[in-house]
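Note sheet for the following structure.
One protein chain omitted, others in place.
For reference, chains read A and B in written order, and residue numbers begin at 1 within each chain.
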Amino acid sequence: MGKRVAVVGAGMTKFVRRAQETGKELSWEAAKAALDSCGMTLDQIDCVVLGTAPDTFDGVHMKGEYLSDGAGAWGKPYMRSYVGGGTGVFAPIHGWYHLASGHFDTCLVVCEEKMSSYQPHPQGAFLTIFDHTTERPLYPNLLWIFALEMNRYMTTYGIKKEDIARVAVKNKKNALDHPAAQIPEQYTIEDILNSEVLAWPVQRLDVSPVSDGAVALVMANENVARRVTNKPVWVEGVGWALDTAYWTNRDLCYPRYVEVAARMAYKMAGITDPAHEIHVAEPYDPFDYKELHHMEGLMLCGRGEAPIITAEGKTQRDGELPICPSGGLLGVGNPIAAAGLMKVAEIFWQLRCEAGKRQIARKAKRGLAQAWGDLMQVGTVIVLGV
Amino acid sequence: MAFKTRITKPAEAKAWYGELPVESLYTMGIAGEKFFRTLKDKGKIIGAHCEKCDYVYVPPKMYCERCFEKLDKMVNIGLTGTLTSFTFVYVDVDGNPLPKPEFVGLINLDGACTNLMHRLGECEMADLCIDMRVEAVLKPAKQRTGSINDIKYFKPSKKK
Partner (left out) sequence: MLTSKDLMGTGLSSQDFKQKKVLVEKWKANAKYGWDQGIAIGRYLRELKNGKIIGVKCHKCNRTMVPPRIFCEWCFKPIDEWVYLKDTGIVNTFSLCYVAWNMERLKEPLIPAVIEIDGASPGMGIMHLISEVDPKKVARGMKVKAVWKPENERTGAITDIKHWKPVK
């Protein structure tokens, strides 16, 4: 479909709870790191795509425009995209079609978030996702919506909290090997189950942290990619889908919008058996149960089966289908838009065997990153291959 | 296809009133921290010089937006400059008339390639014209907090 596009470079900042850098400076740090990683300079970049989530976090109106110079877009064609947490994978999809169209040869993709600006706690900014007339008068908070989904998922398939806590243990441990990780830690399942109950069944250690950070990728079409690197990572499939904002009108036990996006990406990549043809995956894990939820939506296993294969150890770094070898959002951090792009960068490094201590045991030729966001609504999927 | 549903009584066309609670705490950033500390503690203005592009940013930036290189070299910028543009503001942010108009200008400080927006003071409307010389009036050291308001305003200057 269109011209062949590859990811040729990646860079990121540390993910921290409160960064001293302004949002512009965070964007520059990641963008510069990405360019340096493949020996390219800004004048070799034809266009820039930026992904960043609600303006309310950074407290800057028209955040895309504000961040543009930090993202390297001075004097260049520039677009900002935003689908909540799905932005991190949506942005490289955006970069992909800038290049696949043949309109540009190189694209710098940057995702940034500075949540710490929001006072007193960034969690409060999520109040606005609820309907202003029919839901906000009930004073909801973000935990409600995740807890309601987690409960529905658990009771539909008879999943226990221990099965879900296993994901938090795995990812936070995996993050110990990620140099940019915010809260890597070795926990036991009991530690997760003994943590403070916030909104049952959600407990404190089920939840990813609030973070500041930025990530960037350099993408190029085939001609340029082969000159820049001898290990281009090709974009083999992209997919995106949005479900209705009437979230109380649908069954939350299954993320059908992730399946729709995955089918689109798999069709493009020629994948008919994702459970075997995908060798490593980074599904979105803002909460531990979401990794399982999304594994099923991505059809990497049957519905209700993700906890089973996790318990069997198949999703560990030395397993048959490593899931979130980076440490995920649970371990590395969750600066909303940058988190998804961190996952794409991880697949990039894994496929090039450059993940250091995080490198998975099996040989991987195809990997997948998926992001999610909004009102339990958006699925964005990218399939990369070497 | 015509709508089958509509409101016909004006009293039924209502709004739901609410507020979005947004309170922000901004850090100055790596470059901003240097600029505002120097302004607060020394009463001086600094800029960042990109040697590659020969471009001076005021306030300073951590990176050059043109060539993307890191900017470490800070340069001293005086308190005097040229008025690039100005305006008289008659209404506040909600559109209510101000008791007297505010004067706002864009100032190109000597040595900077960029413009700085700030208030203009100690002048009448008739005193202002594009390209005139202006100088910064700072708050006394004890009152400075490390904010753009540490500069009270710019006033007409006789310095060349």
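Here, a contact is a pair of C-beta atoms (placed from the backbone, for glycine too) under 8 Å apart; a residue touches a chain by one contact, two chains touch by 3 or more.
Note that the coordinates shown come from a computational prediction; the quantities given were computed from them, not determined experimentally.
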Specify the residue from the set A:V197, A:A311 or A:A361 that touches the hidden chain. A:V197
One chain isn't shown here. Among A:T41, A:S101 or A:T134, which residue touches it? A:T134
Which parts of chain A face the unshown chain closely enough to count as touching? 12-21, 26, 29, 32-33, 59, 119-121, 123-124, 127, 130, 132-135, 137-141, 143-144, 147-149, 151-152, 155, 178-180, 196-202, 212-213, 244, 246, 248-252, 349, 354-356
Could you list which residues of chain B touch the chain missing from the display? 1-7, 12-28, 30, 32-33, 36-37, 40, 93, 145-147
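Note that in this section only the chains that are shown with their structure count from here on.
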From the mean C-alpha coordinate of chain A to that of chain B, what's the distance rounded to whole Å? 36
Show me the residue ranges of chain A that touch chain B in the complex, using the header's touch definition. 18-22, 24-25, 28, 31-32, 35, 41-43, 56, 58-59, 69-70, 72, 74-75, 116-120, 124-125, 127-128, 132-133, 136
Could you pull out which chain B residues touch chain A in their complex? 16, 18, 20-33, 61-63, 65-68, 70
